[in-house]
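Following this message is one structure expressed as structure tokens.
After this line comes subunit A, so read on.
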Amino acid sequence: MNLFEITHLTKVYRDRTVLSIDKLYLERERIYAVLGPNGAGKSTLLRILNLLVEPDSGDIKFVDGQLLKQGHKSYDMARRMCMVFQRPLMFSTSVYNNVAYGLRLRKLPHREIERRVSEAIDFVGMQDFINYPATKLSGGEMQRVALARALVLRPEVLLLDEPTANLDPHSVQVIEEIVRKHHQQFGTSVIMVTHNLFQAKRMADEVILLVGGEVVEKSNAEDFFNNPSNERSKAFLDGTMVY
Partner candidate 1 sequence: MMRINKLPLVLMLIVALMVGLVPATMAAEKVESTMTLATTTSTQDSGLLDYLIPIFEKEYKTTVKVIAVGSGQAMEMGKKGDADVLLVHSRAAEDAFMAGKFGSVRKDVMYNQFLIVGPKSDPAKIKGMTDVKAAFKKIATAKKKFVSRGDNSGTHTKELSIWTALKVTPAGRWYVESGQGMGDTLMMANEMNAYTLTDEATYLSWQKKTGLKEMVRGDKLLLNPYGVIAVNPAKYPKIHNKAAMAFVEFMTGSKGQALIGEFGKEKYGKALFTPSAK
Partner candidate 2 sequence: MDAIQFLIQQQSEIIEIVLLSLLVSGSATIISALIGIPLGAWIGLNNFVGKGLLLRIVYTLMALPPVLAGLVVYLILSRSGPLGELEWLFTPSAMVIAQCLLVTPIITGLSAAAIASKEGIIYDHARSLGATRMQAVWTVISESRTGIIAGIMTGFGRAFAEVGAVMLVGGNIRHYTRVLTTAIILETRQGNFEMGVALGVILLILSFIVSSIVLLNAKDFNLGEV
């Protein structure tokens, strides 16, 4: 069973097609890096997968069911994935309450919430901040809390939208470590949008290159970086390497 089977997906903003994917299949228990220039439609793709944005057409199959079919959305399935945004928003309450948010929505027993929240906070190494007001944390710490807030829900897929942009190198390393550890321990599938080619190299099993809303290349990470078959991939790699 595939993780996602995306077919005939389009999204139009004000007469401009910003996403047009005829067919894209993603496998389970992989780490995907989604690359592409600004405005390529990377965030839009992730948001559509999380049902935060409605596409103009297209169906999406998710593992064992239909996430999106002819405009009909399955929010139950969307609950099996979780997104972490580039600029994480902390609810203005404690770290604990932030992480407990999703579990409380799911009306889990108090005890279990307590247990899972402290587990998740330990997992991201934020145990010393458990009662700290989340909005007062540094950017790197916030992103760790945002990860804990997502991981506590035990998602099958983690959707990461440039999770380490704007972070210092140490924080980047910490975040990457958390994601990798979770992936290894629980087999979580990861789809990660990134601008950082080195990060993609470090993390990804597979790379998807999106340009102008279209999938230009989807291939094994090693192949992509070492001998890109596609001219546009080459140009992208060369062009970006200059930075």
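How were these picked? Simply put, all candidates are chains of the complex that A comes from, given by their letters.
For this structure, a couple of remarks:
By our rule, contacts are C-beta pairs under 8 Å (C-beta built on N, C-alpha and C of every residue); 3 or more make two chains touch, one makes a residue touch a chain; residues count from 1.
This is a predicted model, so every value here is computed, not measured.
Of 1 or 2, just one candidate touches subunit A in this complex, namely 2.
Residues 47, 50-52, 75, 78-79, 82-83, 85, 87, 89, 91-94, 97, 100-102, 104-106, 133, 149-150, 153, 159 of subunit A touch candidate 2 in their complex.
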